[in-house]
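Coming up: chain A.
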Amino acid sequence: MRQYPPKPEKAYFFGTCLVDMAYPKAGMAAIRLMQREGVRVIFPPEQSCCGQPAYNSGFPAEARQVAEKQMEIFDKPYPIVVPSGSCAGMMRHHYPKIFGNSPLRARAEAFSERVFEWSEFLVHVLDIQLEDRGAPMTVTWHSSCHAAREMGVIGDSKALIRKLKNVTLVELENEHQCCGFGGTFSVKQPEISEAMVEDKIEDIQQTGAAALLGGDCGCLMNITGAMAHRRIPITGHHLAEFIWERIHGD
Partner candidate 1 sequence: METKDTKRVEKPFDFKANVIKALGNRQLRSNLKFAMGSMTAKRKALFSDTAAFEALRARGNAIRRRALLQLPELLEQLERKCTENGITVHWAETTDAANEIVLGILRDHGATRVVKGKSMVSEEMHLNRFLGDHGIESLETDLGEFIIQLDGETPSHIIVPAIHKNKQEIARTFHEKLPDTPYTEVVEELNAIARKTLRKKFYEGEVGLSGVNMAVAETGTLCLVENEGNGRMCTTVPPVHIAVMGIEKVVEKLSDVPPLLRLLTGSATGQLVTTYVNMITSPRKPGEKDGPREVHLILLDNGRSTILPDEKLRQTLQCIRCGTCLNHCPVYTRIGGHAYGFVYPGPIGKILTPQMEGLDRTSAIPTASTLCNACEEVCPVQIPIPDLIRRLRNESYDPDGSVCGHGVKRNLAETAVWKAWALVNRHRALNAVGTRMAGIFGPMLPRIGPLAEWTRSRNRPEFARKSLHDMAREEGISDE
Partner candidate 2 sequence: MNDTARERILGRLRKAVGQERTLPAVPPPPETPPLSRDDKIERLNTLMTAMRSEVHLVPRDAWVEKLKAILQEKGLTQMIYAPGTPIGDAVAAAWSEGEGGLPALRPYEQAVESFKEELFAIDAGITGTAGAVAETGALILWPDETEPRLISLVPAVHIAVLDADRIYDTLDEAVEKGGWAEGMPTNALLVSGPSKTADIELVLAFGVHGPKALVVLVLT
């Protein structure tokens, strides 16, 4: 079990490239929820990507360059909060590995100790309480593989949903099954990826949920893109944006 620090005065926010480009509102909601708990959130504008796309595609040197840059930018000893289990997993578990035995390894290890997935941070460090002002509704939760298996935070995300008293969470039957995104996998093996997302959608539909919540924008982009393509009226939301709207009665 991970040891969590007490609530800090300041915390870094690492927005992730996908949130930056496609889900900026989720990023802002995640920041605001941290601010609401009295944390001074720092968003270094030089930040870009965790490096995972290159790392997973077979370009570790390029990933290393980008990772080194992030380590330079997030250099103060504040926690680094990441609204994505996958990017958090990259920074927490793979950064030390990609530096091998180079002098940067120790720095990468110290860096990785400061990395938290966003819902994990809210539950264990901020001990957040939520007042639900929204209408009753049923949702389901999709965990990214890395949130579940690398970060082990699937319970934290669902704990946040359960703090919303008017929201009913119906779990997926195959909660640990990959949705088929897999970064460049989705365009290198589009046929297999499609077969996987079809099964995921079937599982989602069986829950009867009106909305799909997720903590990773890659999965969300994949699943909601495929649901929209099939004209399935289930909406997809990043958990941070969903919570922000619920506590404001939207």
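The set was built so that all candidates are chains of the complex that A comes from, given by their letters.
Simple rule for what comes next: a contact is a pair of C-beta atoms (placed from the backbone, for glycine too) under 8 Å apart; a residue touches a chain by one contact, two chains touch by 3 or more; residues count from 1.
All values derive from a computational prediction rather than experimental measurement.
Taking any copy into account, the candidate from 1 or 2 that touches chain A in the complex is 1. Touching candidate 1 in their complex are the following residues of chain A: 13, 15, 17, 19-25, 27-28, 31, 40-46, 48-49, 51, 53-63, 65-66, 69, 76, 97, 145-146, 149-150, 176-178, 180-199, 221-222, 225-226, 228-229.
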